[in-house]
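Submitted below is the structure of interest, expressed as structure tokens.
With one protein chain held back, the other chains of the complex are shown just where they sit.
Labels run A and B following the written order; every chain starts at residue 1.
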Amino acid sequence: MNQERKRLDPRRPFVLNPAGLRRITLGATGGFDASLLTAPAHAPAVKPPRLQGDPAGYLLVAAHSLRGVLDAHAHQAIAAAALLASPQQAVIVLVFGGLDEDLRAHGADLVAVLPAAGEQDFAPEQELAWLCEFVTRYAPAHVFMPDNEIGDGDLGRRLAVHLEAEIATHVVELKPGAVAMYWQGGAQLARGAMPPVVLLAPDVVETSLPFRGAGETLAPPAIQVPPGRYQNRGLREIAASALALEEADFIVAAGNGVADIPTLEAVAAAFGAAVGASRVAVDEGKFPRDKQIGATGKTVSASTYLAVGISGAVQHLQGIKACRHVIAINSDASAPITKRADLSIVGDAQEVMTALLAELARRNWADTARESV
Amino acid sequence: MHSLEHLVTLLFWLAVAALAFGTMRRARLWRAGAAAPFSWAQLLTVPRRYLVDVHHVVARDPYIARTHMLVAGGAVAAVALMALNYGLMLYSPLLNGAIVLAAAVMLGGSYLVWQRRRAPLARLSAGPWNRLPYTLAAFALGLLALGLLPAALLSGFFAAVIMLALLAGTAELVLGIGTGGPMKHAVAGVLHLAFHPRAERFAARSTALRPLDLAAPVLGVEKPTDFRWNQLLGFDACVQCGKCEAACPAFAAGQPLNPKKFIQDMVLGLASGSDAQFTGSPYPGITLGGHAGAPEQPILPALLAPETLWSCTTCRACVEECPMQIEHVDAIIDLRRFQTLERGALPGKAPEMLGNLRETATQGGYDNAARYHWAVDLNLRQIKPGESVDVLLVAGEGAFDMRYQRSLRALVKLLQAAGVDFAILGALETDTGDTARRLGDEATFQAQATRLIATLSSVKFGRILTADPHVFHSLRNEYPALGGRYTVLHHTVFLAGLVSAGQLKLGATGETRPITYHDPCYLGRYNGETEAPRALLRQIGVNLTEMERSGLRGRCCGGGGGAPLTDIPGAQRIPDIRIADARATGASLVAVACPGCTAMLEGVVGPRPEVIDVAELLAAALEVQP
Partner (left out) sequence: MSPQLKIAALVSVGRNPASGAPRAARNDVLALDAALALAPQVSVLHAGDAAPALHDYLAYGAASVEVLPLPPEADALAPLAARVAGYDLILCGQRAEAGQGSGTLPYRLAKALNLPVVSAALELTVLGDAVEIVQFLPKGQRRVVRVSLPAVIALHPLAPRAPRYVYASLRAGCVRSAPAPLAPPSPPSPWRSEPAVKKPQKLKAPETRQGHARMLGAIATESKGGALVREGAAAEKARAILDYLRANRLIGF
């Protein structure tokens, strides 16, 4: 099996990030370029490897990537496996979709990538076959997957049912050998021994690790199954601005303190955010009624809620109870929204929005500049 | 001469026949409605109901009171005398003299009608109503001519003219009922007074909704014939005076509701027709001509748009103003009952709230145990099953609202200062179901009521005290029909009692700003309680400036009837109008006595008068005691 692992070229171009990790510049080949070394003055020592010697067993993490990267939730699943693995157990990461990032910092020891598993296609039979191939080949003690809606929650359940194995879903607490998950809609916490298939709820693992994974490449599973019962009929994409507010993950909302709607919409577009509004802004005809957030409008659960010129009346706050990060821009430091907000910017909405756009444009320019180097 | 008198007799009896025929024709339409108790003896109640109850409303507008007294009084007297003189073929000159007098009175009245219609108010209808001064005058003039002109002149051309005038006037008077003309109101109005669907209102203020039999084959009203027959009769009594329209807060806010048009649409439904000919103000935002109905056709949406039905705040301002004693709100609730119970078709957040009530016994979907979080540090006694107390404080949904908790805490402070023996229900309290009932969800209302009644019978108490007029109204007026009979007091009434008994000693308020008081509909109009809050404010030295619409005629804040949940768009918001009313008095503080009003008025943005509950003002006065 060892000979199947393709070693990474240690001399691939990389940069050192502040945590002392080497960041491989993807796509580029060739020798080491010293000019790319931008290590800070007090760069901490490179973290020690976790795995001791040749692996005596495995933990398997499987996750879908999106545009070449795994999301934070998938990183957490990898970190969970790495934290729970014994020094002799290797963490295998099986990535459905392309991968343009280094997973060592997250604790991956062996990484197999299936670029053919188009991130957009629904091919549960093929993906299950690949996953099963790895499960048979490596006999991992546990399979960890993020319980998400981009395919892993679905695939994980299919795996457990296929293997007739015990499964724990929406796991909120992990300990060596044990897991806990909510029952009864969150009223009960159920504990038990860690089952073969573990689907993690988001944010239940701290991803900063004191060690690194080996990060070696592993040949992906190769089995091919004939086209099955699921036919893909294409993808549709709803523009962020048209996205139903209930579904939006980032909302920029305008209140009575916003006079210039195009600027606000530009800010929302720059963040890829949906646009919402307070009742007053809706009443004034600046937005259609289905943009209203609050007691008599929509109830939203975005991770990020940027409230611009909104005072934060109770009826409005009722609609954003479930938002995790609330940022307010308001000229009045004592507006009730500042009590709810995690970050409050006291200032004129127009000025701050314009500055925000300028800052974002600068950054975009920098990004494009970096990419075109 | 002889022949003319006989002709008039003939005309008289023809008219009587036409009136009888027309009335019977119209009655067929009413009788298509659902059953309601009936007895001819009810006709005996008409004079009193007319002279006391109708007059009480009409007298608010002295001009029209005078006008109507002259026209109707003159006409009734003239017709009665004609029955004698011509009907019975007495042809006595003396009686003719009396007829002349009556006709002169009527002519004077007709002149006043004409005056009024020269520059008609927006709330009045045009069309056939505009010809009324002329036809009435023609009738009066005809009678005058008949009685005054020498016999010699009463022949040939003159006789023909007089007969024509009489004919025109008589036609107006007697054909109205059969053809749906303006004078329909005279017959329908009298019968409506006799067979009124809410006869209780003539004994005392009556505002409770009638319980719905949840086992009935159809729940609520789908088509005109599902109304009780006397409700249909009531719609026909409408004189299109538009008093209701002028009082309606939803109409003023440009929401698609106009109670006058609503009643006329119900008339179209019972008599079949389209609203293309309607000559009054339309529903704001809905053009005329698009709606039509028939007795067996569903009312929504062909005759009435759902937005119209759900705009109503159930404030009863229309009912309060209606000279014909028509019950708009009952009709609206009947229609809502069908939409809710048979169709589940409620707009906005209303379905969510009803789900919350069923599942959590709170409107906001709160954990019911949190209902008394506002009082955790106040050391209040929470009553337990089997215990007894004098005063039981029921807080209502406002208990979950941080703003209203301030008012509740002020009330508690006052009760403690007065040494009242009181307790709260704590987590035992559940919603009264009041809002569900206004939204037509009688099933949820009755379930909530049954639950709360069971809780209340597990404890012993003398009186129930609440700061929420909606809780007050449902417990006091609507629970008895479901078996819950209690003495219920609103906090303003209770506190006023404490003050006059000397139990609660208040100093002067420190408040120097000009103050006005906003009457909650469910306290004022629904329960007639307008004096206690004012007395309390006077007690602490407040010099109230009244708004133009106050007391029993106060303007709604927009918060009733589930309207904030159905949230039908208009040109502006009702509370904005109410705050403008307050501003017009120069007040910079509005005293209120309801959690709903507090929330609605505080929801008005921009600089506005401060909104403070009476209890809070009193509690502050407690501190500055001499």
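Everything below uses one rule, namely that contacts are C-beta pairs under 8 Å (C-beta built on N, C-alpha and C of every residue); 3 or more make two chains touch, one makes a residue touch a chain.
For clarity, every value in this text was computed on a predicted model and none was experimentally measured.
Note that of B:L84, B:A302, B:A345 or B:L552, the residue touching the chain absent from this view is B:A345.
Within the set B:E296, B:D367 or B:E531, the residue that contacts the chain not displayed is B:D367.
For chain B, the residues touching the chain absent from view are 214, 219, 340-345, 351, 354-355, 358-362, 365-368, 441, 443-444. Remark: the residues of chain A touching the chain excluded from display are 72, 79-80, 83-84, 120, 122, 148-150, 153-154, 157-158, 160-162, 166-170, 172-175, 180-193, 195, 203-206, 208-211, 229-240, 242-244, 246-247, 249-250, 271, 303-304, 306, 325, 327, 329, 333, 338-339, 341-348, 351-352, 354-356, 358-360, 363-364, 367.
Rule of thumb we're sticking to: only the chains that are shown with their structure count from here on.
Between chain A and chain B, the centres computed from C-alpha atoms are 58 Å apart.
Listing the residues of chain B that touch chain A in their complex gives 348-349, 364, 401-403, 564-565, 567, 569, 572-573, 599, 603, 605. Looking at the complex, you find that chain A touches chain B at residues 256, 279-280, 283, 289, 295-296, 311, 313-315, 318.
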